[in-house]
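Note that this complex is displayed minus one protein chain, with the remaining chains in position.
Up next, chain A:
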Amino acid sequence: IHHIVQNGGLYKKPFNEAFEETPMLVAVLTYVGYGVLTLFGYLRDFLRQWKIEKCQNATEREEQKDFVPLYQDFENFYNRNLYMRIRDSWNRPICSVPGAKVDVIERVSHDYNWTFTYTGRVIKDVINMGSYNYLGFAQNNGACQEAAAEVLSQYGAGVCSTRQEMGNLDKHEELEKLVARFLGVESAMTYGMGFATNSMNIPALVGKGCLILSDELNHASLVLGARLSGATIRIFKHNNMQSLEKLLKDAIVHGQPRTRRPWKKILILVEGIYSMEGSIVRLPEVIALKKKYKSYLYLDEAHSIGALGPTGRGVVEYFGLNPEDVDVLMGTFTKSFGAAGGYIGGKKELIDYLRTHSHSAVYATSLSPPVVQQIITSMKCIMGEDGTTLGKACVQQLAENTRYFRRRLKEMGFIIYGNEDSPVVPLMLYMPAKIGAFGREMLKRNIGVVVVGFPATPIIESRARFCLSAAHTKEILDTALKEISEVGDLLQLKYSRHRLVPLLDRPFDETTYEETED
């Protein structure tokens, strides 16, 4: 049963997104789990304080006990009582290139994850479902690597300067022209770090007296950039166009909070694919709203560039829209291109302005030359300009993998969030113990996954997140699916009741409160 949203013909193909609600029994058991963990946490803290149990945390020195405390113990409560117990599922050291398979260094802990020791062995060929390796460019051999090695010997490893001083190489100019051509915009600018692209450029675009409307689930870099800019921030519910329209109407009608003056600029911050939910932004509706209310749109395509669209041009191509409708097209090279850094694309005046006013351009070093060459080679490969059809094959393989993987997981009965076409697949775990158990069981079966829990997600929505890659062959996916099904049966994770909730399943209610800063 597919729900096609034909919003006046804005969508050219079905937009299927589903966020099945937490089953009530599971929610109650999750709270019981967290309650038990909290009570035991208090008990252990009591024992540690009265020296019955050895305290392995950092504590203040005896001489400083009478001073005002440096840390608040309670802020570390979650860390030492919940996170420490399942800490071995994160920060696993790897010792090979993280392609479709990766080698993980084995480590054990004899004191319940407070310290780790290496056994000396390496777990070989762990199926890698955690890397953002969407098009499979994370390789250490092939055309990209050879070109990058040549540039390394010619230009050196580092630039040691900012773009405005001595760090503007001809490679950077070539890259920027290529990025602009790839995206279909007039001009583009690249930066050394994807996080810094957001956090340093949003303050250059908006300031005090402007309004930022940002999605509920925006990434930390967007949130940091918005806060650094000094503009007023209002948050709309995730991917909910009624909420966004209401905020826009209120903003234009009421103006700035006390003075009622009109806002200098209204900027809508959205992402292409949201990496924790696997949902895709409703771009046609956002662009329609943006045009109706005359605001600006900043689209962060960190996960969607290269991963969506028939030729990998991102979410704009996926919906068949005009890239000139989006005012600021931002993205990163970290995910689909196997490199590092970020870019911003848009009109020529905008990019020229950013070249002089952006903090990254003035203070941060520019991209390193071998990385630039990696981006150039991989981008040409995706566009098909290197003479092979490798790029197109990768994009198609990723789309096939996505559809196959999601369909099989849904059939097995897991609750999967997100859009059917997004290569990020969150599988719901819910209970705190299952987070740790899932990570460990999957590693035992030679599959590496990323699990997330509270407080990075809402308290009843902990999940495991799979990132599909074009480097995964069907055999790898079948092995992974078989193991996931086994672990799902073992841990009883197959919660889905196969009720396809309609698209507006997250009802738009007015009753959430946000922190107001006056």
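What we mean here is this: contacts are C-beta pairs under 8 Å (C-beta built on N, C-alpha and C of every residue); 3 or more make two chains touch, one makes a residue touch a chain; residues count from 1.
Keep this in mind: contacts and distances are computed from a predicted model.
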By UniProt, of "ORML1 protein", "Phosphatidylinositol-glycan biosynthesis class F protein", "BZIP transcription factor family protein" or "tRNA-splicing endonuclease subunit Sen34", the chain left out is "ORML1 protein"
Given A:Leu10, A:Val362, A:Leu390 or A:Ile459, the correct residue touching the omitted chain is A:Ile459
Touching the absent chain in the whole complex: find that residue among A:Tyr78, A:Phe116, A:Tyr293 or A:Tyr353. A:Tyr78
Given that one chain is not shown, which residue among A:Val32, A:Leu47 or A:Cys160 touches it? A:Val32
Pick out the residues on chain A that sit against the missing chain. 21-22, 24, 27-28, 30-32, 35, 38, 72, 74-79, 83, 90, 214-218, 220, 223, 235, 275-276, 452-460, 511-516
